[in-house]
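Every protein chain of the complex appears in place save one, which is left out.
Labels run A and B following the written order; every chain starts at residue 1.
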């Protein structure tokens, strides 16, 4: 999965083995071989598929798969060889992981890597060609640093992590165990700290770090700035998609997931177990409590103290309809005034008519 | 054009040669030398300019160019030496290409590159210093791989392609012929596939590929995720600008062009011959038919089955005017209720007055 440069080889297994893996009831031939998990739409002979969304039940009738994972309610909805489990989606995840496990790390440092003599590298670490490891950096056991990854001075990367190509882990930053950092992610660039002086912008040194918990994923070309004073902090189990901007001194709580193209301005604190939809924008210096869901394309401009779903998306329409409505949008205040005026006039008239 | 690291040298040519190239009528000295094409605003002696927008016709009077390309209607609007053609913009494109052709590839593999011994590299391919080519990767004829580009195991790059610096073509991904991949583009990172289990996010292995057609351009720092099961597919002639996010299992039809900062969430299908404006956001799991135009800064939240222009942009205004209208935006529902109430009261009054 995380090794963007290395492919998996596929092997065939019997359905009996998979039934044991999933602790599933097997209806049909236990010796049948499958070599891949595939969607109902794409599965062909030799594939195992799964039905987790009842919406696709009819498509099972024409599906070319050799076997299917179904829930208990769908036990008899097909004649295919089938594995019956309580949660087909979770079973799909397990089987997918079985077919495509995290590639093992091959211990060793490429002669084409740059590793500072003072760096502390555990013996079972893999460091690829064109990786760069700075002074006093620490790379824990079981971790792989891929081509074109740069680990700054004093930075620490936790155990069993995968640091993808073209990434930067800036000096003094800390990554927990099992980190997955995808291509082009830049962690620990300077925050955007400027003071206006005589019509010019003067840079404020950014002296903090980025401190990242365990089991965190950071998507391709995402950027996380170091703190100005103090740290930018990403909690355990946080999942960040691609092209996200996390400003200096932001704090993101445990197990929060954020979709692509989101921007989070500096010094904002986001709670645990939140989800933020794609292209949302979060202002700086605000606080969002735990268990908040922010919809895609939504701008959050002030703190949120109550769990729930929050939205500011402008609905789309055909351009001409939009144009007619957009003109009115600029005059809502006037419309509101007119309504008040009408209410008063009508009241006057009603009184007169009594 | 695509070689971000190498400059062109400029040469002078006679207008007679350019007239032949364009099959244009030449009015004036065929031996006049020009060495560059420039805009009407910037052109000076030795430059050839062009008039494609009638808006700029007056600026021709003071333009410093040595010669100009004009349409048939503008044949006599200037005293400059001129080339008369049916479509001046297309002629401009041809001349620009003539002055700045795609740089030829210099066959050879830099000793400072990393090329896996099993990779299949055609003899006329150029591989620059600090390029990385993985196991069993295939690089077709006439292609150049620039510094800091990484081609994963089993990946295939088509003929006459240009793979720019700091790019990733992830393992098993496929690029068609004449691909142009700009700096920092990450193709084939993992999709953002997560299953919630007991309040934590569990990663779903991303086992698909990215499959890209011929004549595709992918802009700087754009990211395209590999499919979960099955592939993410980019059609022939698709043009993607910078900083675009394409989610897992997205399908983009032939000859669709997408401007910068757009996000497309997973499993969405976009038709052929569509255009998507900058900073638009497209939800996941929807379908957009052929020949749809989506305006800039527009959020598309459901499928579109009819060609046309679609928009959801919120119009801007001076901050104070915006503030007054924005307050009302939160109470549109109430305004609508009041209008209904007024209608009823007015109706009652009208009846009374009959």
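Basically, a contact is a pair of C-beta atoms (placed from the backbone, for glycine too) under 8 Å apart; a residue touches a chain by one contact, two chains touch by 3 or more.
Just so it is clear, the model here is predicted, and its values are computed rather than measured.
J.: Looking at A:71, A:142 or A:247, which makes contact with the chain not pictured?
T.: Once the missing chain is taken into account, the touching residue is A:247.
J.: Which is it among B:81, B:119, B:229 or B:297 that touches the chain not included here?
T.: Answering carefully, the residue with contact to the hidden chain is B:297.
J.: Touch as defined at the start, partner being the missing chain; which of B:20, B:93 or B:285 qualifies?
T.: B:93
J.: In the full complex, which bits of chain B touch the chain not displayed? Write them out.
T.: 1-8, 37-39, 41-42, 89-90, 92-93, 96-97, 99-100, 112, 129-130, 147-148, 164-166, 180, 182-184, 215, 217, 219-221, 237, 239, 241-243, 255, 257, 259-261, 273, 278-279, 296-297, 313-319, 322-323, 326, 329-333, 335-336, 339, 342-343, 346, 349-350, 353
J.: Which chain A residues touch the hidden chain?
T.: 114, 130, 132, 134-136, 148, 150, 152-154, 166, 168, 170-172, 184, 186, 188-190, 192, 194-195, 197, 199-207, 221, 223, 225, 229-230, 243, 245, 247, 261, 263, 265, 279, 281, 283, 295, 298-301, 308-315, 317, 321, 324-325, 327-329, 331-332, 335, 338-339, 342, 345-346, 349, 352-353
The rule is short, and it goes like this: only the chains that are shown with their structure count from here on.
J.: Centre to centre, by mean C-alpha position, how many angstrom separate chain A and chain B?
T.: The answer is 25 Å.
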